[in-house]
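Missing here: one protein chain of the complex. Every other protein chain is in place.
Chain nomenclature is as follows: A, B and C, assigned in order of appearance, with residue numbering initiated at 1 for each chain independently.
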Amino acid sequence: MKKVAVVGASGYTGVELLRLLAGHSLAEVVAVTSRQYEGVPISQVFPSLGGFYDLICEPLNVASIAARADVVFTALPHKSAMEVIPDFLNAGCKVVDLSADYRLRDPRVYEEWYQTHTSPELIAEAAYGLPELYRSQIVKARLVANPGCYPTSIALGLTPLLEGQLIACDSIIIDSKSGTTGAGRGLKEASLYCEVNEGFKAYGIASHRHTPEIEQTLSQLAGEPVRVSFTPHLLPVDRGILSTIYASLVRDCSTLELLDIFRKRYAEEPFVRVLPLGQLPNIVNVRGTNLCDIGLVSDPRTGRVIVVSVIDNLCKGAAGQAVQNFNLICGIDERAGLSAAAIFP
Amino acid sequence: MKKVAVVGASGYTGVELLRLLAGHSLAEVVAVTSRQYEGVPISQVFPSLGGFYDLICEPLNVASIAARADVVFTALPHKSAMEVIPDFLNAGCKVVDLSADYRLRDPRVYEEWYQTHTSPELIAEAAYGLPELYRSQIVKARLVANPGCYPTSIALGLTPLLEGQLIACDSIIIDSKSGTTGAGRGLKEASLYCEVNEGFKAYGIASHRHTPEIEQTLSQLAGEPVRVSFTPHLLPVDRGILSTIYASLVRDCSTLELLDIFRKRYAEEPFVRVLPLGQLPNIVNVRGTNLCDIGLVSDPRTGRVIVVSVIDNLCKGAAGQAVQNFNLICGIDERAGLSAAAIFP
Amino acid sequence: MKKVAVVGASGYTGVELLRLLAGHSLAEVVAVTSRQYEGVPISQVFPSLGGFYDLICEPLNVASIAARADVVFTALPHKSAMEVIPDFLNAGCKVVDLSADYRLRDPRVYEEWYQTHTSPELIAEAAYGLPELYRSQIVKARLVANPGCYPTSIALGLTPLLEGQLIACDSIIIDSKSGTTGAGRGLKEASLYCEVNEGFKAYGIASHRHTPEIEQTLSQLAGEPVRVSFTPHLLPVDRGILSTIYASLVRDCSTLELLDIFRKRYAEEPFVRVLPLGQLPNIVNVRGTNLCDIGLVSDPRTGRVIVVSVIDNLCKGAAGQAVQNFNLICGIDERAGLSAAAIFP
Partner (left out) sequence: MKKVAVVGASGYTGVELLRLLAGHSLAEVVAVTSRQYEGVPISQVFPSLGGFYDLICEPLNVASIAARADVVFTALPHKSAMEVIPDFLNAGCKVVDLSADYRLRDPRVYEEWYQTHTSPELIAEAAYGLPELYRSQIVKARLVANPGCYPTSIALGLTPLLEGQLIACDSIIIDSKSGTTGAGRGLKEASLYCEVNEGFKAYGIASHRHTPEIEQTLSQLAGEPVRVSFTPHLLPVDRGILSTIYASLVRDCSTLELLDIFRKRYAEEPFVRVLPLGQLPNIVNVRGTNLCDIGLVSDPRTGRVIVVSVIDNLCKGAAGQAVQNFNLICGIDERAGLSAAAIFP
């Protein structure tokens, strides 16, 4: 039984971690922190957790938490995360960080898109927590940089194509759509129910901070620099990311042939489902799960392949993948706590 | 390990049973039936189940299924259920029936609201599957009549008041609101997305078929005939029932006092959460779970108590309670397969 | 052509007023105020208004606005409203006030539920802006207290029953459900998309501030003090209020008979539609309109009548009724600017 803490528990990623950990037989949550809700029972912050936890939200005191926890999940905003992670590591904890702070391998890129990095030396040490690509590094890590939600859906949708050198690297266009939990629990007019409901919009065109993270992984897969067009959109649903990915095939490849390549690549992966010919994924089918569903079509008319990849942004895109990484760094079955089927409808 | 069959698997109650049973370590689903999807893999009917089941939908052949299953869940419409249940019982299966066919103790009442009953002799034998009230009968039953969704939410909201003779029996008014899965998966114009979305309406005022079932339980609790006003409404959400219940108190009783009575009544119940003073339930907090959340307010100005009771209509209101009953008749821990926290948001 | 100002234009009531006034051929909006968006074009605050208005949000300067406007719509929070309304009146403007400040005839009741009233002398002068009941007073008024959304739906649902002395005054129970625009545009965690979506809850049980306003009108209609149980709920839709109203009939009355009484009462009312026997109202059918749809059922089993009344909370429940009152005080056809059919779906 591993003792864990959830730092920054009162956001949507926090409650999702707590939900998953409540059903994890080898993890025990010993502490939850929240500045906003200090002193409040977590089951009052999130009544859905009533009866599952007796914990009270506490302020973030590294020493106090490190004394109790083996592994810390940091569900803090970027910058806040790197302010405490070095201390947790020094105190002997392992850390799964859900912020952006250790995802980008090049500190200059990080600083271009975010701010000055205060512990660049840890970047090299951190494992990028996409198990389907970096499992061997994750199992040895004491710090895992849990990937962003969009980058996860996109990397899994493109890996077999790039590894197989099947597409032109300068042809990749990614049109992603995310549920509203992706915008977080902060108070913004644009996140109000009546501003989101019945609406749909693009945002951050050609400027979203996940772009360098996406390109970093794709470039590594391609063995050459990859630049993509990436457009995120906001969906009027709670959860789910669907990425529609367009790329030009460098040789004729039928849908069946490509599906076969995908199926082989992910044959041993417990959380990737490659859909049969003629089926396309829907975000509802992975809701609340750590699964990634992938469908695709090869279009001979245009010479392009269109891949559709879906995940739950809070789960495989955040908390679920964090638990998967937790399992890996603890030597636990990778699927522990992550085996439930999606609720439908 | 109990072998079970889900008869009528392609509706919303069917898929919910399959979701819950996929996570139940002491149940193995050996057969699923569907007339509409005969020959189709259940994971194609419900892609959310992909990777969880290899079963193919088969036609409903009692002998064939009884040869493989210990317990049968019948998720059929009323009338269709009683056409096969006697045969399943004769073949030695236990049955948890999710239809209305064996819920009403008086066949004449059944026939007034539905149609001729073809196995009235089994009505007396059937246990009414509301464990919080009838656990001792359920554990001995070979046929469990799983309660309706509205009646479940209402009975749990009124039990402590009626047992304690705290309210006037002719004063009960119940205003219930149900998510759209309650209307089933049948093709009706009124169930189309664009007919439900952004809408809200009452239906079946003073004439809903759950009325006699509600009054049967309440009368039993009160020890005298109870007549209620019951108004169901259709909510533009997938899941959830919220019942707002009004009754005149026969003596002064503060909110705190009443909450205390509720808390004592349900102290040993694993699936009922009585909320603290000042908190009111929300359907999201029980979504996908077998939980019933209850809040209440005593209003000295009018002498009435207002109870708010919420469940997930597909779970505690159908499939979850069916699994709870399955556990009881099999001598399994009542909570098996039903311990997950609600997904929020 | 009347010149009008919308004070407090950046909330949901404000944008609804501007939408309606954009289609009103006898009103010209000459000023909009907003503290939060001072200096910002209103068409940037609300892109839906792009091309309809060139106005810039200005600070609230009574003298400046009074110099330009004949009639002022105050869409401010209570308290803020009464801080400026006396000055607008003194400056010669007529005012339609959408706040609660002048709705309650008894200042002591106001002060019990809100705060000290700073212009109690104006309460007596103000007309309560429910034209179906108080038209003759409204046409003469220079200050109209536009009714609350819940009270409007409830008063229209009960008027024929109380005027006809058909129900027991101590038996009235009102179960209301409102869309989320009713919670306003302020930044509250509870108003975030992911907190509201797929949820449903009661709030303010036995303590909602609309209770005295409801009882004031009903008592006037009944000619005796009326006390009601009133429970509001929050619906996961943008717009719409549905009130389900229960009352005990004092004599036998069939549904048909009651419908006939309602139809006669509202025969000359342009905005009330009494639905035919067997039809029940749905909030979608009045969305964006000033209409109130009413359906009802008489239940001989319980001796109760159940009335269902629906309006659009932002329109007949706020801005639409305000325009109706504006028309009345200006001697314009009551329907001007309010004649569009609801958008369905």
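Just so it is clear, contacts are C-beta pairs under 8 Å (C-beta built on N, C-alpha and C of every residue); 3 or more make two chains touch, one makes a residue touch a chain.
All values derive from a computational prediction rather than experimental measurement.
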Of C:L192, C:I214, C:L235 or C:L275, the one touching the omitted chain in the full complex: C:L275
Given C:S48, C:N61 or C:T116, the one touching the chain that is not displayed: C:S48
Hidden-chain contact residue, picked from the options C:V40, C:L277 or C:I343: C:I343
Residue among A:G14, A:G157, A:G240 or A:G320 that touches the chain left out of view: A:G240
Residues of chain A in contact with the chain not shown: 173, 175, 177, 194-195, 197-203, 205-206, 227-229, 231, 233, 235-240, 242, 244, 246, 280-284, 287, 295, 297, 299, 301-302, 304, 306, 308, 310, 345
Positions on chain C contacted by the hidden chain, ascending: 12, 15, 18-19, 22-23, 44, 46-52, 181, 198, 238-239, 273, 275-276, 279, 281-282, 284-288, 291, 293, 339-345
Missing-chain contacts mapped onto chain B: 12, 180-181, 185, 187-189, 191-198, 236-238
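Following the convention adopted for this analysis, only the chains that are shown with their structure count from here on.
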Between chain C and chain B, distance of the C-alpha-averaged centres to the nearest whole Å: 38
Interchain centroid distance [CA atoms averaged], chain A/chain B, Å: 36
Between chain A and chain C, centroid-to-centroid distance (C-alpha), Å: 45
Contacts with 2+ other chains: residues of chain C: 194-195, 197-198, 236-238
